[in-house]
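Let me begin by presenting the structure, written as structure tokens, before commenting on it.
For this depiction, one protein chain was excluded, whereas all remaining protein chains were kept in their positions.
As written, the chains take the letters A and B, and residue 1 is the first residue of each chain.
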Amino acid sequence: MLALQLLATGVVTGCALGVVAISFALVYATTKIFHVAHAGIYTLAGYLAWSLVLWGAPLIVAVVVSIAICTAFGALIQSQLYARLERRRATHLVVLIASLGALAVIQNVIAGVYTPNILQFPLAWSGEVLPLGSVRLTYVQLLTIAVSLAAYVGTMWFAHHTILGKRIRAVASNPMLADITRLQPQSVYIYVIAIASALVCLPGILVPMDLGLQPYNGVTPLLTATIAMIAGGVGSITGAFVLSVAIAVLQNLSLLVMPGEWSIGVTFFIFVIFMLFRPTGLFAAAR
Amino acid sequence: MRGTRFGMAALAASLLCGQANADTIKFGGILPLTGPGALIGTAEMHGIQFAVDQANAKGGVHGNKIEVQFEDNQAKPDQSVLSFNKLTDLEHVSVIFTGYSGPTLAMAPLATRKKVLLVNAGAQADALAKASPYLINTLPTIGDEIAVLSKWLVGEGKKQGAIMFENDAAGMSGRDDYLRSFPDAGGKVLAQEATQFGQTDFRPALLKLADAKPDVMLVAITAGLLQMAQEYHQLGLKFTVAGTTFFADPATIADPSSAGFVHTQLRIDAPPELAAQFKAKYGVDMEFFAKQYYSAAQIVLTTLDKVLSEKQPVTGENMHDTLLKIGKFQGLIPLEFKTNTASVPIDINVMRDGKDVAIKHIQ
Partner (left out) sequence: MDFLYSYIVLAEIYVLLGLSTNLLVGIAGIFSVSQAAVFGVGAYLVAHFLMAQDALPFVPSLAIAAACCVALNILVTLPSLRVAGDYFVVTSFGIQLLATAVFTNWTAGTGGANGLPGIPPPDILGLQIESTQQYVVLCTVAAGLGCLCFFLVMRAPFGRLLRAIREDELAVAAAGKNVLRAKVSAAALAGAFAGIAGGLYATFLSFIDPSSFDLDASILLLTMVVVGGARTLAGSIIGPFLLLALPQVLTLIDIPTTIAASARQLIYGVLLIAFMLFRPQGLAGERL
């Protein structure tokens, strides 16, 4: 049935988007920086993994190495760019523009090196399908759901049950107090971006395995994920993930009633209306 | 003594004449060298360059070396306009090669205004036929192919169609043609769905069209064909997939998920030695677009030869008038320009076992 299949593909897209949302939310809630360059790391992960697989590495090795490199790169952006700007007491606008610049640099270096053509992952099994009743999903799509849910559970566990996680939540809720009580916010920021960069590698690799690689494809998912984060309430990991799935499913189901090219436009339109009337989101954490 | 002096004078004279002739004549090429259209654009560039290199190896045209300056427009119309102005104002080119309908339509009014010959060997939107007197199309517009395709499909019993089209000049032109030709041939259009240039997730569109339960999906997209084929296969869809010459993409043909795809194909062939030389030089097979632009470059060179023979200055106006005066050309296939647009024989091809095979010839 059409609606069921659209729902299923919506869930797949939503899960991948959910991981982007929670990783971005982690950074934003803690550092208050609108880290648009996150879309660049998302894109970079896919291309790195692709190169490694092309050179003969097994997929799992490619994934691990990509995560390692992207984590380091994310930490680099924080320590060399954001931290410096913070020391100079730059305004939010300045940091945002710097992040935009970093995003442009990452995307265009990738475009220069890999060409802007659409690249495919050279994996024989990526297109294999598993029929589940009347719904057909590829192994990559199923893997996306599984990995994303695992990432969500892992992040929740990390935030609530580890010392670093609690430290991060403390810094997020009150940076000034954290500074005074020697929780060292700046080094926490580096940990946060590193973790977020590692997380975002997962959808960054899984989505292109399904749909191919293009250098400029990171911005729209990031923005949709940001909408999910805000609509779900900043500070709520669950809110971000759930809203991501909801938005993706809604976008897919909207095809039943309107032509496909309007679905993204409608998403942003609804968001703008949302911002006018309920800016604090649905699951707003107490701030 | 006198003979030697005479000989020296003659030698000197011929050297001088040779010097006067050794100019470089520059043409322009505005093609997508990056972006989703890059595969096709690069093939087109290679086709032109291949022909030009061959001509230069033989000493050029009337002793003049030919050079083509390529500009990357990423298949974007506004980039094309800027490049067009740059090539005409700075380099004073008389001929510009172009591909892709959107960019070509954008440049057409400028070509008329500035009297520059615009040569299109790849774009097929119907609007191109009348876009500018200075625009020459070496291939028929998509309307002809779709008329042939529609008649054949209905003849094969595929009467219920659903259209998938790309939201740009070429795709929308194709969609409009399907909406006209398919019912004319006796079929019925049940649904239509738009996709974007550069899009790779066709599942929602495929699912929506599948829901209308067509016999055949009528396709007018220029990029992402391989992804579409793979997703069609993954979703287990069973209707026939039909298209036009846009389908001639080597990666898609080689992939097993495209088995059974049918399409019209404008007939153009290259002699085996030429194809082998091309492959040796560029490392890829000489496929449709490379052949088209090789052929188009040859047409331009032939026209240039005539203009120079008649001692006329090489301007866009002269190249345009001379080309239409010559009218009949032998490129890779014989072409005739009764209007700005040439007409070419059309085949029906089907993709099988990694190959594209012609199953019917239509004149």
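Quick note on the criterion: a contact is a pair of C-beta atoms (placed from the backbone, for glycine too) under 8 Å apart; a residue touches a chain by one contact, two chains touch by 3 or more.
This one's a predicted model, so the numbers in the text were calculated from it and none came from an experiment.
The chain omitted from view is touched by exactly one of A:68, A:105, A:177 or A:256, namely A:105. Listed here are the chain B residues that touch the chain not shown: 33-34, 38, 70-72, 74, 76-79, 81, 85-86, 89-90, 102, 105-106, 108-110, 131, 167-169, 172, 194, 196-197.
Contact between chain A and the unshown chain involves residues 28, 32, 34, 81, 84-85, 90-98, 100-105, 107-109, 111-112, 115-116, 215, 219-220, 223, 226-227, 230, 259, 261-262, 264-265, 268-269, 271-272, 275-276, 279.
In this text, only the chains that are shown with their structure count from here on.
Averaged C-alpha coordinates give centres for chain A and chain B that are 40 Å from one another. Residues 2, 5-6, 9, 111, 115-118, 120, 127, 129, 131, 136, 138, 211-212, 214, 252, 255-256, 259-261, 263 of chain A touch chain B in their complex.
Residue ranges on chain B touching chain A, taken from their complex, read 34-36, 38-39, 74, 167, 193-196, 198, 200-201, 203-205, 207-208, 210-211, 223-224, 226-227, 230, 233-236, 257.
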